[in-house]
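Here the complex is missing one protein chain, while the rest keep their positions.
For chain A:
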Amino acid sequence: QKVSVEVLDHLEHLALVDFRDSEGVERLQKAIEFADQLHEVNTDGVEPLDSVLEDRCLYLREDDVTEGNCTKELLENAREKVEEYFVAPPGNIPLPKLEERDTFLQGS
């Protein structure tokens, strides 16, 4: 099955990715097909593995103050700042709807 335009549009909204052209969509399609191979294995009663670290010990840090106080360094990365605050747009600017944006997906 092909990935529908609705799903692609949804992904563009959620992840702010840009599928740009048919190659981008094709790449996604191939990635899904690759992952679908998992269905060939019977995993009944088997806990999924989400990390090869799962048997490692999760290191616990003591509750001491060891970092911070680097305002100047952090603000060096900011395009805009006001006093010592980062500046951001007034709210989330949602991606325009499919019909209203200039995207390859429109033609699909």
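Just so we're on the same page, a residue touches a chain if its C-beta (ideal position, glycine included) is under 8 Å from a C-beta of that chain, and two chains touch if they have at least 3 such contacts; residues count from 1.
Just so we're on the same page, contacts and distances are computed from a predicted model.
Q: One chain is missing here; what is its name in UniProt, given the choices "GATB amidotransferase", "Transport inhibitor response 1-like protein", "Chromatin accessibility complex protein 1" or "BBIP1 protein"?
A: Hidden chain identified via UniProt as "GATB amidotransferase".
Q: At which residues does chain A meet the chain that is not included here?
A: 10, 14-16, 50-51, 53-71, 74-75, 77, 82-92
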